[in-house]
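Every protein chain of the complex appears in place save one, which is left out.
Per-chain residue numbering starts at 1, and chain names A and B are given in the order in which the chains are listed.
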Amino acid sequence: MTTTTTRPLQVEAPTLPDQEELIRRLLSDTPLLKDTPDHLLQVVNVLESYGLVLDAYSRNLVDQGEKQLLNPFPVMRFFHEGITVQRIWDHLLGDRINFEYAEYCQKAMFWHGTGGLDAYLDSEAFQQACRTIIQRKSRHDPLLAMTNRLYPGFAPESIRSLTTIYCLGLFWRVMSDLFIDLARRYRIKEVVSVKDVVHHIRDGLVAAAAHPITYKVSIAGEEIWVLPPEAGLTFLVDVAVPYVEAVFFRGMPFLGTVSYNAQARQISPDISDFKYGALYADPIPSMGAGIPPSLCMKDMYRNLPAELNRWYDDHERGQVDVHVQICVSFQKSMFCVTNGAIAGTMPHVLDTTDPEEQQANRAYAEHWTSRLMGCRREALL
Amino acid sequence: MYLSLLLLIPFLGALALIIWPGSASSARLRELTIVLLAVQCVASFALLLPFDPDQAGLQLVEQARWVHVIGLDYALAVDGLSLPLVLMNGVLCLVAAVASREITNRPRIYFALLLVISGAVNGAFLAQNLLLFFLFYELELIPLWLLIAVWGGANRAYAATKFLIVTAVSGVLILLAFLGLALVTGTMDFSLRPILSGEMGMTSQLVLMGALLIGFGIKIPLFPFHTWLPDAHTEASTPVSVLLAGVLLKLGTYGLLRFCLGLFPEAWQVASPWLAGWAAISVLYGSLAAIAQTDMKRMVAYSSVGHMGYVLLAAAAATPLGLMGALFQMVSHGLISGVLFLAVGVVYARTGTRDLNVLRGLLNPERGLPLTGSLMIIGVMASAGIPGMAGFISEFLIFRGSLQPFPLATLLSMVGSGLTAVYFLLLVNRAFFGRLAIAAGAVVNPRILQSVPLREQVPAIALTLGVLVLGLAPELLSGLSEAATTSLSQLSGGLS
Partner (left out) sequence: MVVSLPWASGWFRRQAHRPAAYLNILLTLLAFVHGSLLLQEVFLQGPVDLSYPWLTVADLELDISFSLTLNNLVALELITGLSLFSQVYSLGYMDKEWALARFFALLGFFEGAMSGVVLSDSLFQSYFLLEMLTLSTYLLVGFWYAQPLVVTAARDAFLTKRVGDVLLLMGVVALCSFSGVMGFGDLYAWAAQNNLTSFAATLLGLGLIAGPTGKCAQFPMHLWLDEAMEGPNPASILRNSVVVTCGAIVLLKVMPILQLSPVALAVLLVIGSISAIGGSLVAIAQVDIKRTLSYSTTAHLGLVFIAIALQIPVLALLLLYTHAVSKALLSMSVGGVIASTNCQDITELGGLGSRMPATTTSYLVGGAGLVAFLPLGGFLAMAQGIELLSVRSVPFMAVFLLTNALTALNLVRVFRHVFLGDVLIKSRRAAEVNWQMALPMVALSVVVVLTPVLLVRLESLDGLLAFPLWAAALVVGSGLIGLVAGAVLPLSKAWSRSLNPLLRWFQDLLAYDFYTERFYRITIVNVVAGFSRLAFWFDRNVVDGVLHGVARLSMQSAEGLKLSVSGQSQSYVLTVLVAIVLFLTSVSWFLT
């Protein structure tokens, strides 16, 4: 065999945009992601499939919030569409959306615990609500009564977790609609560039920003407010921002790539230092062992628009590594979402002429870009 | 006539390929070769029908006078010792042809040479005349040399020349020993059976056997005659490596059993303690040298040195069990090294490197080579003697058969078996475990790693299945050969 094989390739590290460049892009309303037709195609389509997945996730989480309160064996918690033999069969065979991933995100959000929602979970009002719920529930549930007596922390913590589940469901409802609307506008050519994508997300987030977040459960016909309207929790600040913090930035270390060994000290003791989120993740190990987002990639693959699927066919290994390709596109799209979120929360309009406001904008951009510097900036190329 | 068929198919096939009119594409020629070798393979397995496993002696004897004046007669026969090797030759040549996908340079000659090798090896295993054996033994040498020299890697000239010179020396030594045998016995008959060394003096026996031993020792190869092998493997293409390790080395071990042990049982008995020691050194040396390798293919090549040492150990002990183990080891090593070389070949073809300091994380399910990795893991585990696979049975039989006559050498060889696990684990852990590097700054760019279609893996999967089947149902093989190995052992007075 004459050597027709490829030589080992010493790949040169691409030049990544530096912080100054990122600040410039943010302040000049240029998308962080390079504005190319390929990027547009990937981002819009992958967000559409993500939107469809989020739709299912969101319905499920909201349903769980409504029905699974203090259920010790929530065996059927993934059957928000109702239980049929066919569905159970598909569920067992794995022919379904992997709701486990939604719970994984919820867990990240719950565990990192930042923002207004988390603060409210420790408030006296919330604890009072918990007491009421437990008391009402215990009347018909001796197991709960006993557990609560022996382990008083258990039930309130479960309610906290379920509250986060419900709120994440509400959050994803908005995001799902936003992403599916993006795809609609893309098809009617209202969205023709990555910049339009960022604008769409920014506007959507701004529009939903003040959306109130409330949660009410009913026990034996009696309705109890877990998150009452008076708590004043809103969509953007109290749920969206903590979600971005927990899932996009911090994340949780993957067992498949990081050792939990305490003596090896691979994981920082300070969880605010965590850099395991979506913007930091390496897409290559996707679908490997111990990489939870593989589930999400699989779900998105189930809902992949034909256009993007065809595009993947012509790139890299085609269908063989389609999940990795989805992950790469997904990371790009998450940079767009982050971009939209930063743009939406800018202290002042970008074209302000007031030097003080300009300064404030710049400081805000600096703050965010300094975090983005450690992220996988090669996704932006 | 039946055995001649096994020679005629490949030889006539090779001729046909050469004179095939018009220009045939490489793919076409490959298909033709595959068909021919498949027929040959089926014909080899068809031998099982008339073959009587309970009979120790030669079967299906074919004889014809040829150049009778110099004692060269055409005589073929098969027994329990040669039959498994003929079967393996049939399988591995077919595998090699199937694996020869990317032959663009003079495919016609390439495939013809492949066929010639296949026929010559069959001839050598079946020959019952010393000169006929020698003819076939030399006949496979030239095509293999060309396969390395023309279709090899960058440093192929050096490797091929080294191979040629060293194995030519091996041939000369063997020829000298055969001629000397005739000289001493004073007959002109080179047919295998009537030659009895019984009346010879021990000195001449030892000298002649020594010449044979070194001759075959080079081929096997045993330390210190082994250095041609890693070089040849490194430069040879994958199919050639499969043949080289799987079939051609077995000519050496076969010769060891058939001629050294078979012709000079008394001298063998005298020399056997030294041989056992030599075997242990060869095993340990091969294993240790393998640990230091960073080239996957060289590592597998050195493992052959170690694993062929077991055969010498068992042959030295010459117990029925040991000889069965030796035969088992020849077959299982043939299959296992086939798997390993095929897997290494895939890695090299896809990444462009075999350097263990560079490769990482190839088990990655979508961007790596997961199936190749799985086959590799099975292959190395089989090679390391994990039960359930063919390698274990052969090692167990060899060790069990050799422990009583040569306890120390056997224990040292077992250490070598432990070392096998060390280097092969290094290989798997470095190349397949870990994280596949991402594009930026990485040495291996996953972008160029193309996936491997399943059909390209069929040969390796088939061999792996063979390894597992033999490992779980060893009776399949032992049943065929027990009579033959036992009688061979009795010949030398069986040291047990």
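Assume a residue touches a chain if its C-beta (ideal position, glycine included) is under 8 Å from a C-beta of that chain, and two chains touch if they have at least 3 such contacts.
From a predicted model like this one, the values you see are computed outputs, not experimental measurements.
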### Task
Just name the one of B:111, B:145, B:278 or B:310 that touches the chain not displayed here.
B:145
#### Entry: Which of B:207, B:288 or B:491 contacts the chain that the document leaves out
B:288
## Note on the structure
Per the whole complex, from A:210, A:289 or A:349 the residue touching the absent chain is A:289
#### Entry: Absent-chain interface as seen on subunit A, which is shown
72-75, 92-94, 100-101, 104, 110-113, 118, 147, 150-154, 157-158, 160-161, 252-253, 255-264, 266-267, 269-271, 285, 287-292, 294-295, 298
## Note on the structure
Absent-chain interface residues of subunit B come out as 70, 138, 142, 145-146, 149, 157-158, 160-162, 164-166, 168, 171-172, 175-176, 179, 182-183, 223-224, 226-227, 285, 288-293, 319-321, 324, 361, 363-365, 377, 381, 384, 386-388, 392-393, 396-397, 399-401, 403-404, 407, 410-411, 414-415, 417-419, 421-422, 425-426, 429, 432-436, 474-475, 478, 482, 485-486, 496
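In the analysis below, only the chains that are shown with their structure count from here on.
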### Query
What whole-number Å value describes the gap between the mean CA coordinates of subunit A and subunit B?
57
### Message
So in the complex, the part of subunit B that touches subunit A is made up of which residues?
### Response
100, 102-105, 151, 153-154, 237-238, 348-349, 351-353, 355, 358, 361, 363-367, 435-451
### Task
Could you pull out which subunit A residues touch subunit B in their complex?
1-14, 257, 282-288, 316-317, 320-324, 378
